[in-house]
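The full complex has more chains than appear here; those shown keep their coordinates.
By letter and in written order, the chains are A and B; residue numbering begins at 1 in each of them.
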Amino acid sequence: MRIDGRKKDQIRHINMTRHYTKYAEGSVYIEVGDTKVLCNVSVEEKAPPFLKGTGEGWITAEYNMLPRATGNRKVRDIARLKVDGRSMEIQRLIGRALRSVVDLKALGERTLWVDCDVIQADGGTRTTSISGAFVAMVDAINKLHRTKPFKVYPIRNFVAATSVGIVDNEKLLDLCYEEDSKAKVDMNLIMTDEGSFVELQGTGEESPFSRTELDELLNLGEKGIKQMIQAQKDVLKMDSLWIGTGGNK
Amino acid sequence: MRIDGRKKDQIRHINMTRHYTKYAEGSVYIEVGDTKVLCNVSVEEKAPPFLKGTGEGWITAEYNMLPRATGNRKVRDIARLKVDGRSMEIQRLIGRALRSVVDLKALGERTLWVDCDVIQADGGTRTTSISGAFVAMVDAINKLHRTKPFKVYPIRNFVAATSVGIVDNEKLLDLCYEEDSKAKVDMNLIMTDEGSFVELQGTGEESPFSRTELDELLNLGEKGIKQMIQAQKDVLKMDSLWIGTGGNK
């Protein structure tokens, strides 16, 4: 039995609220247990300079924790004049994850700005951000599609993320903060609905891990990803990615 | 009849949710119409350097809009390496407003960090922040009081804020964004439950205003403040500031 009563291979309760704010083209408030992230996707009708004239678009992410998302108040980046290293690492990860399932040529010369602001952190904020941001991106793309239909629908796959780890020699799915802080091995998995890997980051800073352990962790993670992708489908009321001109609102 | 169907002297619907996040000592999510602000108050058991050894405490505020709180995505301060001038002005105002009703000697050598993060902006974010932050501050102070009772209860008065303005020659209470952007005169009022002024800021950038107009605006504002203070009392389930050792939770 885990700290919060879950089984080893049990993901926390997932809740996603679409259209959370009224301005963003895609806006999802995602809760995974006590971890709460607001994911807004904005559409800018301009690609970044390095893509100008190529016909391709881009997806860029920014990740930030509100100062009191954690037990101790965290000083804002602007007060230190530096982006927190951890935030930088995470926002690069979110950007790569979303780009991996989007056909940037089909998207056209646009930028999708993905803002993940953590309201409350209890472990797994990076994976939660990815899972929620995907849904917000679907909403933003579909909103675009309704007014200016894409020739090729730009999203190729669902993508979601979860964490796994080894705590007290037990392999656990979806670590909460208390588990995460005791974990010897910590791994983030990002996968598509077809079961292939988009990104895999495993760290054994406290204690290196074996190939066998890796295999078990991957099995556990695949289980979690499936549940997360099902949750995405449920909230979007879609079984497959949207290709018509009617569809979900 | 106003854009959103209100009467000239009618404030928007107010909703406050206490204990919104689980870590902050005081945490209030305040909604005034479509303006939504998360106000977290954190207690640090240390005064800022300029008060060290004086026995006095301090209250400092930070105000920030999430990038997509508005119709167009706003670049984060850290990306420009500069605090937005408007945010700077507002956070100084919030700090002054809260300090005006607190006995800093009674507070003792502590710092209250007040974080106002705007989730969605539709006019009046600065006044909404002050009204919500006051309630979060009461919760934080009372939490402290339960474990380390104050000899003198440090909060002297309720304080709340609202805006008034002149739009198309009509004096209006509590402007929404659309009204605010057409206003010739714009005034923010911060008052206590005893009806005295803590701060008064009126600007006629588009068109200077007369003393008679000022008087009418003040009348209108006083009305709004009263409603806001009643809402604070309701959500706190308190008629007067807490002085016992039992009391609200």
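Following the convention adopted for this analysis, a contact is a pair of C-beta atoms (placed from the backbone, for glycine too) under 8 Å apart; a residue touches a chain by one contact, two chains touch by 3 or more.
If you're wondering where the values come from, they're calculated on a predicted model, not measured in any experiment.
Peer 1: We see 2 chains here; how many are in the full complex?
Peer 2: If we count all chains in the complex, we get 6 identical copies.
By our rule, only the chains that are shown with their structure count from here on.
Peer 1: Taking the mean of the C-alpha atoms as each chain's centre, how many Å separate chain A from chain B?
Peer 2: For chain A versus chain B, the centre distance works out to 34 Å.
Peer 1: Touching chain B in the complex: which residues of chain A?
Peer 2: My answer: residues 21-24, 27, 34, 36, 38, 40, 42, 44, 62, 64, 66-71, 73, 76-79, 81-83, 113, 115, 117, 119-120.
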